[in-house]
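Removed from the display is one protein chain of the complex; every other protein chain stays in position.
Per-chain numbering from 1; labels A, B and C assigned in written order.
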């Protein structure tokens, strides 16, 4: 912690700051500048809060020097974490593509979806049984029945499944239905009770970024999971709030190299939710891999125009196959592999 | 719903859109312009989704005309709703001030806080027992013990209490401890399972705006509560994400008149969380009332520099009393009353 | 400047930073912490750039401690500046209301506008002769003829005039037509050549905030003017970019107390451009005064529905008179006066 004193701070004010630093078990270092005095608190500053000093007389501001996340930080673990899901590795040389419809609708739709995403080269099947919708009048998902349809379709194709958990009370059901990867959606990224609960299990968790979370907020949300013992966390960038109505969300491609520097955990990208339009998805998917993403989360639906939700952003089978054909040589140039 | 066709859309494409409108039980109105054909769907468009048309050949875009919220809208109920809490009215001529510390710390701290907020003229006591913190290493609140301290202090002063509910599993406990007003925090504004649950009880709910929620998103979140039968909802503006690091959040004062036009429900403002600094609170509190707010939610702590969280934004007793003295004549000029 | 070294920075890296500080004529203060070494540069840091250190081996980051603005800062001049315009004082106890149409259209429109704004209590007349429009197909203003119509109407009513200067080549014309206050619009807030030129004259300048300028950017833009010798600068908040399509811009009310603390210059507010809708203007105007603004810039047009631009945000004569009647008792309660 660095405490910047106001110009004209009294000797008493400086002494008071020093006393407070010592009382917290740290040592002080006082630099008397020509315009301001600056005091450094030497030791583990995690027990200090900026507000402890910010309100003291003569203090202009207090700046934290250390980062708040530890377990998920690359400073603590320099080597990449690889998250394993039924024999698949997320975060290694192989890129993983998770594909499927926004929401589970019928057994036939899921069977078709699973078949075409596998044929295209996806290695995991996604499908929402519980849907976080902006309107209570929109389709809210099939619920537990949806998990059933999802698992049936996935088993036939031999694919692990990914599904979103919204309500902490449904965690046991997700475990019972053996959902392979639990997705925490953007709207729940700061639902700390939910984060704590998925931190206590050993299933991999995909943690989507909230619409206006800073990269630091997001890393702290992952720390909430990690602190419970579950380190199988995959970050998923899905776009942030934009002032431009031309796009649903702004895909924040810069977050990929930022996260790669700050954390050892894998990073994937969901271009479908960011774009909001299927014709934008290929350009964003290519950009995500080129920027260093470890995989993609794509909305694929056998008949987007008939989808019960978010059809405008879903690729159909042909568009998905075409995109995968485009991504394979790109992956190779980037030194990665794609099924 | 209005469907704008692309220039050069074929007669077949137009027929297909018309068929789809009729299949949904609505009637069509086709305007053939010099550059584009525009088709209106006449009837209750709530059963239509923009994506049903957006993906059809020859369609440029589909625009929704009606708003998605109904119960909370002023169109449905033109007269103001007044929310009653133990004899107090939120949304009437009298302005209500809810004050207290960010978090419940000790019985002594709560007793002091309750005493000074009542002395200053606050009519409800706030205090967080469960705290949504960005870092898992920060103080997470006293939990159930906190509810106990809060109620003890409030009863001594005869004040109703307001406290934040984060986890749906704690709802029964909140009812058991008879929390008078349940606060849904910004991070949980789109936690739809939590919204649905508080929609089933009859306690008033303060619904804070999420950091990057549009006014429409916020109204839809209220609709999630209202649809369950609980119409005792109070909106609370607390600032939105800003690009400017000079301020913690940008207080969106414009949201007050916007909400007043769109909904019949009361609107209050929390200037403390928006500002992040106590010296900014008085200017923002005055502005909020001048813009038409029905009340304020203020952080007041007997000793801000010793607060366990967010001390920098808390007013001490003297500053609170001073602010209340400043607000009283302002309320009068605005045609409102303040205790 | 504070330089935070990486964990594991070598003694050589630390020495190199120290040498660079000394080479710039400053002294160093080295704090060796348990996790990181922190080096303070003591002296006038304005000759240092963060990037001088940020790229050196072993450096994690460099933080500037001092602010970049001087002349406009309250640290340099604690007492409020009052800007004088033909006997009127902006920034004193009296609030000033600048009103008039977005654009000058005809002599008759200006005569009517001048008459009704004066009758309502405005003390300055505004009118745009040069209009910065998003579209080249929109009305661009009458140009020099507009200045002429504006001055004629203003003289008849004995009001000083305010008009926007966009092009540095028109400055002499503005001086020739004796425009009393030069407005620099949001789109030109960072047009540094224009700022430098208005810094060389002695006419008061209203400096509007760019749509996504931070408060610091804005203060620096004012410093560009002040450095040329013209200290008659008035800040004008007019809303910042929002992610919410419900509003044209978000009026940043918090900027008022922030500026009042950081600078000695007056601050006024333009609620019309922020709102984009005239029915929102009264609530925002009241909020602006309550937050401490020194005046308002309002769009008033004799017949908004016939306005050549931005009619939706203009008040008509009756609405303006009503608003002024509402603002007068408010001003009094705030300890200010209003004509």
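Descriptive notes on the structure:
One rule holds in what follows: a contact is a pair of C-beta atoms (placed from the backbone, for glycine too) under 8 Å apart; a residue touches a chain by one contact, two chains touch by 3 or more.
Nothing here was measured: the structure is a model prediction, and the numbers come from that model.
When the whole complex is considered, the residue among A:13, A:115 or A:216 that touches the unshown chain is A:216. With the whole complex as reference, residues 46, 49-52, 54-56, 68, 132-137, 140, 166-169, 187-188, 190-193, 211-212, 217, 220, 223-224, 227, 241, 278, 304-305, 307, 309-312 of chain C touch the missing chain. Touching the omitted chain from chain B are residues 2, 4, 7, 29, 31-36, 38, 40, 42-44, 63, 65-66, 75, 241-243, 245.
Taking the complete complex into account, residues 212, 214-216, 240-247, 250-254, 256-258, 261, 274-275, 279-280, 283-284, 286-292, 329-330, 332-334 of chain A touch the chain not shown.
Everything below uses one rule, namely that only the chains that are shown with their structure count from here on.
The centroid of the Cα atoms in chain B and the matching centroid in chain C are 31 Å apart.
In chain A, 241 are the positions where the chain touches two or more neighbouring chains simultaneously.
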